[in-house]
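Below is one structure. I have some questions about it.
One chain of protein is taken out of this complex; the other chains stay put.
Order as written gives the chain letters A and B; numbering starts at 1 within each chain.
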Amino acid sequence: MDNENFGLAKSFSSAPVLSISPHTNFSQKEQTDIEHELNEQVGTTGEYVSEGFCFKLAPGQDQIGFMRSLKEKAPKLTDFAKGTTTLAFEFQEGVLVAVDARATMGAFISSNNVRKVIEINDFLLGTMAGGAADCMFWEKYVAMQCRVYELRNGEKPSVAMASMMLASIMRQYRGQGLSMGTMFTGSDKTGASLYYIDNDATRVKGRLFAVGSGGTFAYGVLDTNYRYDMSLDEAVNLGIRAITSATFKDSASGGVVRIYHVTNHGKWNLIHDAIDVSELHYQFEQNKGHTGRGNEGKPNKYL
Amino acid sequence: MDSIFGICGKDWVVVACDTAVNRSIFTLKHDDDKILSLNTNKVLACSGEQTDRYQFSNYIQKNLELQAYLTGHELSIEASAQYMRTELAKALRKAPYQVNCLIGGFDHLNGEAKLFWMDYFGTLQQVTKGAHGYAGYFVNSVLDNNYQVNMTLEDGINTLKKCIVELKTRFIMNQPTFIGKIVTKEGIRVINLTE
Partner (left out) sequence: MASRYDRRTTTFNPDGRLLQVEYAIEHINQDASVIGVLARDGVVLAAEKKETSKLFIPTKESGKLYKMDDHILVSVSGVVADANFLIDYGRLQCQRHLYSHHEPFYVEELVKYLCNYKHSYTQFGSSRPFGVSFMYGGFDDVRGYQLFCSDPSGNFGSWKAHATGKGSVNAISTLKTEYTQDCSLKEALILATKVLAKSMDTTTPDANKFEIQIITKNDEGQIIQRRVEGEELNKILADAKVFEDNKK
């Protein structure tokens, strides 16, 4: 990013705001051969020249090949430790998003108070799993594109469209080392909807997703208790319980629970900003009549 | 790990697929339709990674639609299949689509149904029955043994149901639901193949 114009409006002025990704370069399209023009097909992409953003890329042309060999030679360099639990599900009153807040660097817990829900704009939310920087950067980029779309067209883009923007970016950078696993959710004219998008450019619309190392544990709680016709309170409680359970079993997840609710009317609300999971754990256990130390029903002779 | 298979009679063709989207150790989705209706008489079933499936099938669908707009008539089943093969082969040495396909359709010009089998290398073959992936190991023998010339649509659907029973008894993957698309003179019909 050593371009002095990086991030300034100037650097976007000649850049295509039309394009979904910063790589697509419309302005540099030279007068092409007439023959080529006539043969144009839908979806054909030409050479990409970076404009708008100036990432330092690895020397050489073959980025994908470079990343592949890097992975072989220095597996640890490209393999970020990704420990997290994030979940989101659709229910009758919209979409509920629940996340933990732990950031780890290997075995070291670097923070227990990370914001893993990215507030893209006032109607879109994205969760963060994988590379924090990639999630944050590209979801903010989508925010910019959404705003530009709104200015140009006088209406907000649909969630389907915004999620497609992100998926298209992931597709263009596929195999080039991005790391992102996000639940992309928001509310438009059709109500709230939920997508899963990751760095393989997978984009799936669905009702219920859990992403991250604690995802399996979260799924366990969600799948057994999930109903579409839940009330908001029930949904919030389910979200809290699923995250708490996941943080209990997954060492890479923990900290606090944050809950967001995406309504069916074009807005989202922050329900809980930080509930300590360890407190929740004791609370839940004590509700069952346990201590929370996990020694119920065990012989206490080795204690 | 997607299971797709199909069978073709004189004037009908049925293509079936499971509906799960899997990623690492998760099943992300249980109700994904992997058979795209290209128009009213052509279906394209794809197996492979979700993104490639989506990208390839939509690329093909949109371009076929564009060609139909430009020419005023739709390509025949064979020409569509050959076109897909060309596009797949073109992409193979650049940014390959990891998709294996079955292309089924009904040709109104000669009143015949056709089924094409294509792998991600671009091998295209007209077949009477076909399957892709691990499912093929289980299902091909069932299809071979149940296929008959001039069999009816009913027999075809029953054969596919037998395939699904076999997959459920022997295949390790959890594929609880299957859907099928039938293409006949009347158009495309969706059926739920899970009993």
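What we mean here is this: a contact is a pair of C-beta atoms (placed from the backbone, for glycine too) under 8 Å apart; a residue touches a chain by one contact, two chains touch by 3 or more.
Everything numeric in this text was worked out from a predicted model, so none of it was measured.
Asker: Given the contact definition stated above, which residue among B:Asp11, B:Glu78, B:Glu112 or B:Glu166 touches the chain not shown here?
Answerer: B:Glu78
Asker: Out of B:Leu109, B:Val149 or B:Ile172, point to the residue that touches the absent chain in the complete complex.
Answerer: B:Leu109
Asker: For subunit B, enumerate the residues touching the unshown chain of the complex.
Answerer: Against the missing chain, subunit B presents residues 70-73, 75-76, 78-79, 82-83, 86, 109.
Assume only the chains that are shown with their structure count from here on.
Asker: Counting in whole Å, what is the centre-to-centre distance of subunit A and subunit B, each centre being its mean C-alpha position?
Answerer: 32
Asker: Going by the contact rule at the top, pick out the subunit B residues touching subunit A in the complex.
Answerer: 21, 23, 25-26, 28-29, 32, 49-51, 54-55, 59, 62-63, 66
Asker: Quick check on the complex: what are the subunit A residues that touch subunit B?
Answerer: 41-43, 167, 171, 174, 196, 198, 200-206, 209, 215-216, 219
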